[in-house]
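Okay, structure first, notes after.
Just one protein chain is left out here, and the rest sit where they should.
So, chain A:
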Amino acid sequence: MLEINDLIFRWPGAADATLHIPKLEVAAGERVFLHGPSGSGKSTLLGLLSGINKPESGHIQLLDTDLANLSDAARDKFRADHIGTIFQNFNLLPYLSPIENVMLGCNFSKLRTQRVSASGNTLTQQAQQLLQALGLSPEIMLRSVSQLSIGQQQRVAAARAFIGQPELIIADEPTSALDADNRNTFIELLFQQASQYGATILFVSHDNSLAPLFDKQLSLVEMNEVNQ
């Protein structure tokens, strides 16, 4: 599913490389915990995986496609089609309703829109079902995003990542604003959704206490051969 070989990345103008990852492998459907304290090059790695940054050398093989060989536009399209992202915070556009926020990604991906219509649902129906599956009641879906609690906002963000069944879900510290109970519930919900169609989850966090919940644990500090 995901394979990284000899990846080197350097920010433009920087003397030293930020990342050098000789090897990283993730199998399809795996739930991977990536431990990455701040400053470990976490954001850079996620930028590379989602195709926003381009490696200086090496290969990022995602779904049998080498991202390093794609043009900028093709990598953007690839991300839109195959990757769902959940951020720590600031996930949602305040001027859209929760349902519109969920549907947002389908504006930029024909593939994901087609997958939704193949399931027999309209985009709106699909968004509603996902939100419901993630534990949001229909009345909450009609509220303004700013009226939702942090936990509810994160569920909307998760629904947006899952719509159209992208193969890889990248979650960047999605639970750091949540308390312990909500954290576990949220991760459970992620697993539930992912298992419905076999999505791979790459969960990035500095909080090692969550690591046992996952199939596989990786540490960015250990993997990265650049001295921090």
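Heads up, the rule we're going with is that contacts are C-beta pairs under 8 Å (C-beta built on N, C-alpha and C of every residue); 3 or more make two chains touch, one makes a residue touch a chain; residues count from 1.
Operating definition for what follows: contacts and distances are computed from a predicted model.
Missing chain, UniProt protein name, picked from "GntR family transcriptional regulator", "Multicomponent K+:H+ antiporter subunit D", "Threonine synthase" or "Peptide ABC transporter permease": "Peptide ABC transporter permease". When the omitted chain is restored, the residue from A:E3, A:E25, A:E56 or A:E100 that touches it is A:E100. In the complete assembly, the contact with the undisplayed chain comes from A:R160, out of A:H20, A:R115, A:R160 or A:R183.
From the options A:I21, A:L67, A:A80 or A:L220, the residue with contact to the unseen chain in the full assembly is A:A80.
In the full complex, chain A touches the hidden chain at residues 43, 46-47, 50, 52-53, 72-73, 76-77, 79-81, 85, 87, 90-96, 100, 103-105, 107-109, 160.
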